[in-house]
Structures are given as C-alpha cells and as structure tokens.
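Here's the structure, in structure tokens; my notes come after.
Not every chain is included here, but those present sit where they belong.
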Amino acid sequence: MLTSESKIRVRYSETDQMRYAYYGHYAAYYEVARTDLMRKIGLSYRQLEDMGIIMPVVEMKIRYYKPARYDDVITVKVIVKEMPTARIMFYYEVYNEAGDKTNEGYTLMTFADMQTGRPMRPPKILLDAMRPYFENE
Amino acid sequence: MLTSESKIRVRYSETDQMRYAYYGHYAAYYEVARTDLMRKIGLSYRQLEDMGIIMPVVEMKIRYYKPARYDDVITVKVIVKEMPTARIMFYYEVYNEAGDKTNEGYTLMTFADMQTGRPMRPPKILLDAMRPYFENE
C-alpha cells in the first residue's frame, strides 16, 4: 500500500458565501495530494507529462461530512491500495485540525498518450517506482 | 420530473495544460445548471439563502467520458427525479456541440439552517414550487 499526506491551508479565494471551502475545490486539493504522493515515489507527475503521458480522470466521487473553513489547515491523505493496471485508483481522506474526517473520496484515472489522446498501459517507470510499496503484502 | 438545460461556454481560465476543461470545474458547471433550474421553478437559490436556508452538498459523483475544451459550448442538463425529502438529488448530463454525452454525475444535497448549520426539512415554499412537476406521473 502506498500512502502520502499533504497539509493544505484553505485560501480565502476558495471560500464561498456559505463560509465553507467551496465543494468543487476538493478536486484540486486531491490533485495536490496526488502530486505529492507521486513526488514521494520519485516520479513526479510533471516528469510523466514530460514523457508525453497524461493521466485523465475518468471518475470522481466525494462524500462531504463537515465543511472546511478559511485558514483551516486540512490534511489530505491519499492511498493507492493496488498496483495500477489500465487504471489507477486513488483514495482520499481529508481531516481537520481536530482530527475529524471531514470528507473522503476517490479518483479513478487512466493513462493516455498526450499527442493522440489514446489510452495506453501504465508506463514501466511508474510501475517500477510503485512496486516496492506493494511487495510482500 | 423536473429538468432544465444550461449552455456554458468553457473559459480559458477553466482549461488546464492538458488542454481540457479541468476536471474539478464540473462542480461549478453543475452548480450553474442547478441555479438555473431553481430559477425556472420560480424560487431562486438566492431567495432560499435570503430566507436563511443553505443547501450543502453531501455527495458528488462524476463520470468523465470525453473532455470539454476551450471555447466549447457545453449543455448541462439537470434532472430532479423525485420530490425532495430530507435530501434532494440532482442528476447531471453534459453534452458537447456534436451531441455526445461527455460527462455525467449527481450531487446529493441537504437543507440546513444558515445560522446554526443544523439540518432541517425542505422548506414548504420549495416543495410547493416543485410539486407541479411531479404530479400525475
């Protein structure tokens, strides 16, 4: 299992007049955590794109339990439970400073050639970077 | 059944370097369509908030089939299939100019008192505005 945690402070720009972090911003918060996880395994998402590979999102689900508010520091935990196949699933859990889970969700992503947009297998370099986290489990 | 359609042109600010409308912006596109639907039944979401009622999102799911791109005009169809109870479900279907469904999803929402944040029943004024769309079905 591969996990990573990112701390994000809610920006004023991300609040709405309900005084909540707008429900649509979690997609970006999740992305930040996902990017940090990939950096942690030594293959940044930027490097993947530099190799001509993009990872489009094909499905996202979010359950909202409690709002986050301006200036709150939230912890976004991201979890990959299985080695990628044609798809890769990222799970997310968001916690507030009191330790309450405020939100959870997932994004299901594929791999595609940046030029043609065609689906492709996960690149070997990514599989190699991820494998150590899944051996002997 | 209650439905409404909104046309939205994808802004440059909404693109990402994948040349797609960023996957996180659909939450805002859905919100635009939802707002238009409520205006159509004669009870705008602004009016609801002026009465001290907010409608927090408790769950969102999106399936992405095809990207939308800069300057595309997408059609967001929003559908309410059942009268609200303690919750109200909005379904969304997004179409591109060629008529392809590019994306679909739902948001499940509740009703809460703006001051206390406490859950509440759907307001009578909303039920009255929606009822005509569900009678004799």
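Should a chain be cited, it is by its letter among A and B, assigned in written order, with residues numbered from 1 in that chain.
Going forward, a contact is a pair of C-beta atoms (placed from the backbone, for glycine too) under 8 Å apart; a residue touches a chain by one contact, two chains touch by 3 or more.
For clarity, every value in this text was computed on a predicted model and none was experimentally measured.
Engineer: Given 2 placed copies of the single sequence, give me the total number of copies for the whole complex.
Structural biologist: 4
Definition applied: only the chains that are shown with their structure count from here on.
Engineer: Once bound in the complex, which stretches of chain A touch chain B?
Structural biologist: 17-18, 20, 22-28, 31, 49, 54, 56-64, 67, 114
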